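The other protein chains are all here in position, but one chain of the complex has been omitted.
Labels run A, B, C, D and E following the written order; every chain starts at residue 1.
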């Protein structure tokens, strides 16, 4: 069994960070987990135009990879999720959707750390579509680019600042990282905040595994 | 790492069915999965009194098993979920909650097959509390006892009948088995319906694994 | 006709305060109102474990008192409400539920004064289950123990502080006392705030009387 | 203490039926209950124009009756409720609002029996404004005039027919009479249906008593 | 074709400001737009009593003006909207309703500038009835009388102050003027805020035109 995780941006460092974060999910006897970079993708997905640019390439990839038993689209905007589901013979998981669902099993209200204010409105619109908005405590921006999101140092400090505000001012019980690129900061952020921090790509892979290991 | 799955009723056949359904989740390098029968539990949990009878024994068990890294309460009413979470140092997953969350990653609207009409009102009340009610297509009863739920033959026919109604009349995209005891019927029911069927205990174990495999 | 009001904690002073607050409801020709202390209850109900500890004793009491025409469970967490309703032949009223319903007849949005922050999350979960959460302006904690809640002086000052914030910052039109033990502070608090203050036990008894006086 | 109950239509037989239904609430030591007929009102309130015709006369009445400690507007459309509340120094209760609130203390979902289909849309609009619509199982019309509503025989049969549909098809746990004129049919209807039937005027008077008996 | 716009207050200056703001909608071949002052109306509609005072005069006007193809009730409280719709043979548009609908086509969340705090509660109640409340960012008061609302200078400054708060603190994408009298300030306010500002009377006339120009 194989789960194909697609990073829709063309930043290989982001894909590497994702693959590293998924290492614990590669278990003997379990599904293999392959992480791909969408070559046609922009370097970072930061606008609606970036999203639209990858929907059909993702659909093509999903159609071509007939060996996959499940797909994960590893960008927090869940680009192309509906067209990929229409095209695929197997389940397709979006990381925003799965991050919100997994977080809902860990706390009453989840907070989200977004890269930038511009993405928050887009995320909220999608949570409304999913009818999961009532579980949202709040979403706050850390003012980072996709490229910065996987770094430490100042990036971690900004994530901590947003996380503390979500925890203390907005009463969030659990925090979701609002970008696949933030994966490497999950552990240190959770240590600093003292409440669960969800990497949405890990959440999506866990749910994909759950869907496969059912025989 | 160890996940402890507790069947709150004292019917060992139900525990055995649960453990069997979880066999695919026992992977080398992954968490061990131990299935327990709550000795103090009633033979089946079919009333609110049955639920209340197990909340404190579950809390005690959760407190005593300091070796567990996560707990799953394997009864669809999620008995004692709040008191166990208050008591435990580790995550506690309820199968109704996780069944609904996992199903939400597989379709727009989920249908639920309950044992009996009496349990539906209780389940709906809980879905409202979880604010997941808007994802529910409908819940229908198969008119079975807990003991009957794991059998084949007529039991499967009744599950199929309820599933067909949920799929065709209520537009459910995915079906949740509304009792841990139904696990053995997941595969044949999915074959008959042609849409995903979620065993909520499998869903909860997958989410528990997701919470543990985060390095 | 007889209404049995049960204080689920074993603090007789709380029961006495409740009974005193109900004195105006003891009318010639109307139902008698008997206030009981649940001997098996903890001294104060301040945790989920405290709640679970009283559900079955309450159920037993409700079953045994065949002379009652209605029951009121006088703890703001409405412990055991569902199991008591399942067991009783007569109506069972919870004070959180009735407090919210009565307050809804007095203003557009109600505010709640809780004993402690820890209880707020529990209360909100229940208001969501009741689908009355949209009438809530906000809930604020006065940081009091059950034992302190019935005292004056500093206790009243803290209630006033929370009430002023609910009225002025959260636009609450009416305030609910979020603990049966606060009953003695209802009149002075209403005097200080200038908007209606609801004692939820009085509210539940009024609704119980309404259910009985229907000939 | 005095509760003034105003029948906004000019049909004295309706007022008499209301007063008769309130007889059990007239208790020694409790508030007196005076039932008035609004002389300027139409013979039955069956249209939006009928409602608008009584709002200012009700406001005048509320202003003039300075001896009242609470008012109940005994028409299921709650005509003039906002202007009366603006004008009055004391609480003003609407029977649709109180019927829904009282019913919510007796069951998970309430059904409503309306006089005619035309009134249902108006009632639903108001329940949405009150944010109580989520507790509604359904509303069904019995196809009666205000004048017919208080009679027995065929009227009762039609109420039973609507009530059975609400109970069995719509899963209502409790029924609200959607017209003050139906009061005399409450007892026989409850006998026939076997679930609680709420007369909304009784509900409003019970809540008004609850607001007064607080010393 | 003719659209009759009724100003329900008797302040001719308000009617003149409305008519002036509608000048661009008077197109050759399009419907004529006639603006009327309701002579029986109060000088400003600032209370619930003011609203009730105009409902039946509006109904009479709507009934008498058989030459109209559509009516617009140009007061932000949408007084008499239901009774006018009941009476009229042609569509009747309320400006609060149309303002919220038109604003919803221009941004994700709309903010409203009310004259006074007292009117906010009334407006929110109505938005709940319309089930448009979820699109509301917030409503803030500019503390103006109806008479002041159409002036410039200090009035404009107060509108700007409220608008800035709605835009920056409440994340409103579009602003609605919460009084027909504010029409003359729409252009300068939009210039100052840099986001769309909706005059609700213009919105209602545009929607009325849309309903008429369908051949």
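Miscellaneous remarks
Here is the rule we use: contacts are C-beta pairs under 8 Å (C-beta built on N, C-alpha and C of every residue); 3 or more make two chains touch, one makes a residue touch a chain.
This one's a predicted model, so the numbers in the text were calculated from it and none came from an experiment.
Screening A:25, A:93 or A:126 for touch with the missing chain picks out A:126. Of A:87, A:138, A:164 or A:195, it is A:87 that touches the chain left out of the display.
Looking at subunit A, the residues touching the absent chain are 47-49, 51-53, 55-56, 59, 80, 82-83, 85-87, 122, 125-126, 128-129, 131.
Listed here are the subunit E residues that touch the chain not shown: 21, 23-25, 27-30, 91, 93, 97-98, 101-102, 104-106, 130-132, 134-135, 186-187, 196, 199, 202-203, 205-207, 209-211, 213-215.
What we mean here is this: only the chains that are shown with their structure count from here on.
Judged by shared residue numbers over all numbers used at their interface, subunit B and subunit C contact each other through mostly the same positions, with over half in common. Chain centres were defined as the mean of their Cα atoms; on that basis the chain farthest from subunit D turns out to be A.
Rounded to whole angstrom units, the spacing between the C-alpha centres of subunit A and subunit D is 53.
Looking at subunit A, no residue sits in touch with two or more other chains.
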